[in-house]
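The other protein chains are all here in position, but one chain of the complex has been omitted.
The letters A and B name the chains in turn, as written, and every chain counts its residues from 1.
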Amino acid sequence: MLLECNKLCKYYGDKAALNNIDLQLERGKIIGLLGPNGSGKTTLIKILSGILTPSGGEVKISDKNIGIGTKKIVSYLPERTYLSDWMTVQQTLNFFKDFYDDFSMETALDMLQRLDIQTSEKLRTMSKGTREKVQLILVMSRNAELYLLDEPIGGVDPAARDHILKTIISNFNENASVIISTHLISDVENILDDVIFLKYGNIVLHSTVDEIREQNGKSVDALFREVFAC
Amino acid sequence: MLIKLIKYEILADYKKYGIMGIAIVALAILALISEKTAPLYGSSGYGYSNFISAVFAISSVFIIFAASILLIVLSTIRFYKSFLKDEGYLMHTLPVHTWQLIASKLITAYIWFLFLLIISAVYVTILNGNITWIKDFSEGFSVGFYGESEYFLNSLMISSLISVLLTPFSYLAHIYFSFALGNLFSKNKLAMSVVMFLAINFAERVISSVLMTAYLVSINVDMTLTEITNSNTLLSIVLSVIYLIAAERIFAKKLNLE
Partner (left out) sequence: MPWNFNSNTPIYVQIIEQIKFSVAVGEYKAGDKLLSVRELAAEAEVNPNTMQKALSELERGGLLYTQRTSGRFITNDEAAIKKLREQLAEDQVENFISKMKLLGYSPDEAAELMKKYNRK
């Protein structure tokens, strides 16, 4: 099992952001973490990446507790820009090469070239969209075991969206899994194996996309709208 | 990994410190030029050049002070931005230990401190036109406190020097610990960090004065200035190490990035 959460909770003050989550994920899957804003998607991803400490429960990634060992095999794309803006693209590549043994310079350069991004360019002078693309390229150029992508298609145009999805599809392998958190379900539905619906910090559904379509005769997006109808 | 972290810490701020260094040296050269070119008894009045020289002479006393404050401010901003704001998302997901992250910041701050010390020395040397100021300074120091001028490096000088060299260390340990405590709050982390900084400062003063009083009263009334300086330094080292260990533990075990 790649990921195991047992009775995982996170409280902010007395408000529960995650409420006794039990979750098991296998390798080789692309998983959609779906839910409206404030449902706990980002909280769960931040716990898995090690920048939030859970209030209770247990998390194991590849049988390891969260720490330096999991950080080596988890590749995390936050929903914000986390690169220092004084860096050039080349410097960010070197940075990843320096710190991550699984980083492939070749893959990254290849993707940058396809997107027509110059390695000599400074992040400061880039648009937000381009910076997000650079981050995604860095994250996907690692040969990690678990990819955590928080809202990877949040603010990008449709052409970039297609490219991002293609990047995800062509870079992950059967030893790894990808968790994509998003509220734009119809955009990612076709690339998902499994979906997890989060509502007020609880998992209300964990199923495969095929099952949902076979059993309900409707798309995940349509089901989602039903489950979360106000 | 530590070396790599330090490398990127230096890369992040070298321009700021470079500009600072150049500005200080430029100031010194400017002072030198104005001193040499200003008329000794100009039409604007008596002693114009003397006035300028006096200003620059005083400035050399303050320059290291100012540089140290800038160092603390820049290091604090760097720590806050790269540890607790957006860049923290990258730093804290690197496969490195928390102590390595903290150590890299502390060591880098010391590299800049050393740099600023050297630049300050250059400043004073340029202003004086020679390096005999070191001897003057040392003599003045010795005469001032001991009434004897023959020792170039006496024990008080060494004690004071150590205490000066440790100032950034104790300040940064204090600041990192404050940020760590602030991080434990679920809201207003930055504001709580400031509150914690002040609280620690207050507690430190209380402890230190209580200890000093107790020591002076009960054990040894005849403490020399050197001994007082040394025991202050020792106390500050002990506290700083405790702060750093506590900060490391908090960031390693209870990290919560907003």
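Going forward, a contact is a pair of C-beta atoms (placed from the backbone, for glycine too) under 8 Å apart; a residue touches a chain by one contact, two chains touch by 3 or more.
Treat the numbers as computed from the prediction; the structure is a model and nothing was measured.
Contacts of the undisplayed chain with the visible chains, over the whole complex, involve A. Checked against the full complex, the one of A:4, A:102 or A:221 touching the unshown chain is A:221. When the omitted chain is restored, the residue from A:1, A:105, A:169 or A:204 that touches it is A:169. Although one chain is not drawn, the whole complex shows that of A:5, A:30 or A:61 it is A:30 that touches it. The chain not shown here touches chain A at positions 28-30, 162, 165-166, 169-170, 172, 186, 189-193, 209-210, 213-214, 217-219, 221-222.
Keep this in mind: only the chains that are shown with their structure count from here on.
Taking the mean of the C-alpha atoms as each chain's centre, chain A and chain B sit 42 Å apart. By the touch criterion stated above, chain A contacts chain B in their complex at residues 12-13, 46, 49-53, 68-69, 71-72, 74, 76, 78, 80-84, 86, 91, 95, 98-100. Interface residues of chain B facing chain A in the complex, by the touch rule stated above, are 1, 4, 7-8, 11-12, 15, 82, 86-90, 92-97, 186-187, 253-257.
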